[in-house]
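For this view, one protein chain was removed and the others were kept in their places.
And then subunit A:
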Amino acid sequence: MRITVDPDRCVGAGQCALNAPALFDQDDDGLVTLLTEPGADQYDKARLAGALCPSGAITVHEG
């Protein structure tokens, strides 16, 4: 699995940082940053963040 984030689309709702804090953070502008690629035990968290993000700023590439 691989994750890409698009800070240009991010609306700073913070769903990612709240629900998957090991993977995502908000930078000084409040926009998404990817902290690390998910390990196998974090796939569910990554999918959750991808599904919750209201602006489509997080893409989870399976496989």
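Throughout what follows, a residue touches a chain if its C-beta (ideal position, glycine included) is under 8 Å from a C-beta of that chain, and two chains touch if they have at least 3 such contacts; residues count from 1.
The criterion applied here is as follows: contacts and distances are computed from a predicted model.
The unshown chain of the complex is recorded in UniProt as "Cytochrome P450", chosen from "Cytochrome P450", "Sugar ABC transporter permease", "ChrR-like anti-ECFsigma factor" or "Formate dehydrogenase". When the full complex is taken into account, the listed residue touching the unshown chain is A:Leu52, out of A:Met1, A:Leu34 or A:Leu52.
Counting the whole complex, the residues of subunit A in touch with the unshown chain are 11-15, 17-19, 21, 26, 28-31, 48, 51-52, 54-56.
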